[in-house]
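See structure below.
Here the complex is missing a single protein chain, while all its other protein chains stay put.
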Amino acid sequence: MSKPRLTREQIAQRAALELPDGACVNLGWGIPNLTAAYVPKGITIYFHSENGILGMGPRAKKGEEDFDLVDAMKVPVTLIPGASFFAQEAAHVMTRGGHLDVCMLGGLQVSEKGDLANWRVPGAKGAGGIGGAMDIAVGARRLIVTMEHTSKDGARKIVKRCDYPLTAVECVDTIVTDLAVIDVTPDGLQLREVAPGFTPEEVQALTEPKLHYSGKVPEMLASAR
Amino acid sequence: MSKPRLTREQIAQRAALELPDGACVNLGWGIPNLTAAYVPKGITIYFHSENGILGMGPRAKKGEEDFDLVDAMKVPVTLIPGASFFAQEAAHVMTRGGHLDVCMLGGLQVSEKGDLANWRVPGAKGAGGIGGAMDIAVGARRLIVTMEHTSKDGARKIVKRCDYPLTAVECVDTIVTDLAVIDVTPDGLQLREVAPGFTPEEVQALTEPKLHYSGKVPEMLASAR
Amino acid sequence: MTRKSKIFSTVDEIVADIRDGASIMFGGFGGAGFPNNLIQGLARKGAKNLSVISNNCGTGDGELGILFKNRQIRRVTAAFPGPGATYFQEQFDKGEVELELVPQGILCERMRAHGAGIPAFFSPVGVGTDVAKGKEERVIRGKRHILEESIGADYAFIKAHRADALGNLVFRKGARNFNPVMATAAKTTLVEVEEIVEVGSLDPEAIVTPFIFVHRIVVVQGLRYV
Partner (left out) sequence: MTRKSKIFSTVDEIVADIRDGASIMFGGFGGAGFPNNLIQGLARKGAKNLSVISNNCGTGDGELGILFKNRQIRRVTAAFPGPGATYFQEQFDKGEVELELVPQGILCERMRAHGAGIPAFFSPVGVGTDVAKGKEERVIRGKRHILEESIGADYAFIKAHRADALGNLVFRKGARNFNPVMATAAKTTLVEVEEIVEVGSLDPEAIVTPFIFVHRIVVVQGLRYV
């Protein structure tokens, strides 16, 4: 299995195609955060940050950073017209209250039912940290998990039942990986797209629960290469 | 018993002496609302309104009214320096959360334990209305009830147990009436002052629960005449 | 996918889809911050059997009064219906309209909870009073509390001073009152504003209601009933 999978950048690029024009969107650490750079031309996304910003623009240019204007990853950003500042508590009224159109989080494991584990590897050293992920996972109108399809040691990350500490239960709507786009539905996991060069059978082999699909499964969109 | 009692204005005037400099204060309908006019010279009170104002000044002058700047009684008011606007929900964080130094409410009945009934006469027509009184009664750091000592038909309003619908239980700290100033304490009602010309025994006769006092009870302060 | 503008040209268009039986929150307090144009539009539209949430129940024909006059309202959740709410009071006395009377701060808090994804909370307000009837009571940290449930609605009708074209809002003085919290608690928030300004021209530090809570905007001269 040495065929090239999508890169992290390409996963982000594909994930960006899930964002509708005008959406209010929160991006988590890792691959989700890369997505901001790939918003298709002609649409405007209002990025939300837990510290109380709606309407973040691109990273600040070198020399133009304002360290009071940072995203949740501590990166100095900019604003787009229509942006606003508010308190952290109000930012989480937006997350938990179901006001954000789309949220993207990284994942360590996603279960068949859409349970997400993304904040702690069992047995890892240190205290771990939850941050805003649990509020976001519970409240997002649509939650997209972007991650590699398998772990570095080849373990399957899309599983029947998560054995890592959970972030939230039954919260994931769509999984975008380096091998596939998969929707979590009441009838199980629906394989929507496969990475170019891969077959549904190959993706199924790297996925613990059953993937549902019929006929030819489209390739992950070309613009994502 | 035809000796003159204090007028409503005089009750308000006496109640105003309970306000410390710099206090944040909410005044309810009726006699409490009259108190604002009697704040002693040299001190500043920041009046709070449930619609989201802290730092109300006097009523607006005729011709200078701004009907977006009204108190909870719908009266156009003014602001003093340091005033701020906020939402109704935040105004009640202040009431219920214990942030207001002093609140004053009118009363229909107050019990020995400091229970207050002030929003509905049993059997009255109409739907009644609670307004902000319950949040205020529960949250005030110090709650002063200002009212006439007896009802129009002579019934005692300071009672062992309220039989009118309650506003809140064990909430009243001090009662200022046209006959007395009474503090509600864990040891019962303490008679602090009596109206000029009245004896403690006369006030006790018009008060159902036992009033505690020792020695000579001072007259309600002269400045209140 | 083209994004639809939130701006409607007329009051009648902005309320055109309100169905019979809808639940609607109405901002306003003390004569200030009432979405009176939206209310008038709803009166013309004539949707009936409404379940409404409002601090009060109108003053004569003004504010919510016209909707009671037209018998469009079946049920109301309010803190202070008000002696001036003549149509409401008449119908209440005859048992023709249902009332849930709620302490004002708790009314705010129940809406805020809904907007914040909190389904219920314990409150010290109303303990030992009629408000506690039928509610779970629990002693927490030695104090009695009752359980209050969050409250949402299909629509919020609110009034703001200024909006930008995205729906960021600022209010004017005491006219802010219930409007911001209602915007967070409804599925669809309709706002009437006196002025609409360019996106980017409101100070991001001073925006009170971010546009995420606002779905439809109409610019119209304010109506006030004093």
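Every chain is named by a letter (A, B and C) in the order it is written, and numbering of its residues begins at 1.
The definition used in the following text is that a residue touches a chain if its C-beta (ideal position, glycine included) is under 8 Å from a C-beta of that chain, and two chains touch if they have at least 3 such contacts.
Keep in mind that this is a model prediction, so the values were computed, not measured.
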Inset, instruction - Report, in label order, the displayed chains that the undisplayed chain touches. - result: A, B, C
Legend entry - Sole residue of C:118, C:197 or C:219 that reaches the chain not shown, by the stated touch rule: C:118
Inset, instruction - Just name the one of B:54, B:72 or B:220 that touches the chain not displayed here. - result: B:54
Legend entry - Among B:81, B:122, B:154 or B:186, residue touching the chain not depicted: B:81
Inset, instruction - Write down which of C:85, C:170 or C:186 is the residue touching the left-out chain. - result: C:170
Inset, instruction - Among C:6, C:145 or C:215, single out the residue that touches the unshown chain. - result: C:145
Inset, instruction - Can you list, in ascending order, the chain C residues touching the missing chain? - result: 109, 113, 116-125, 140-141, 143, 145, 149, 170-173, 203-206
Legend entry - Footprint left on chain B by the chain that the document does not show: 20-22, 24, 43, 46, 48, 54-55, 79, 81-86, 92-94, 96-100, 138-139
Legend entry - Missing-partner contacts on chain A, residue numbers: 49-53, 66-74, 85-89, 91-92, 95-96, 115, 125-135, 138-139, 165-169
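We take it that only the chains that are shown with their structure count from here on.
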Legend entry - chain A-chain B separation of Cα centroids, rounded to whole Å: 56
Legend entry - CA centroid of chain B to CA centroid of chain C, Å: 30
Legend entry - chain A and chain C, separation of their C-alpha mean positions in angstrom: 35
Legend entry - Residues of chain C whose C-beta touches two or more other chains: 112
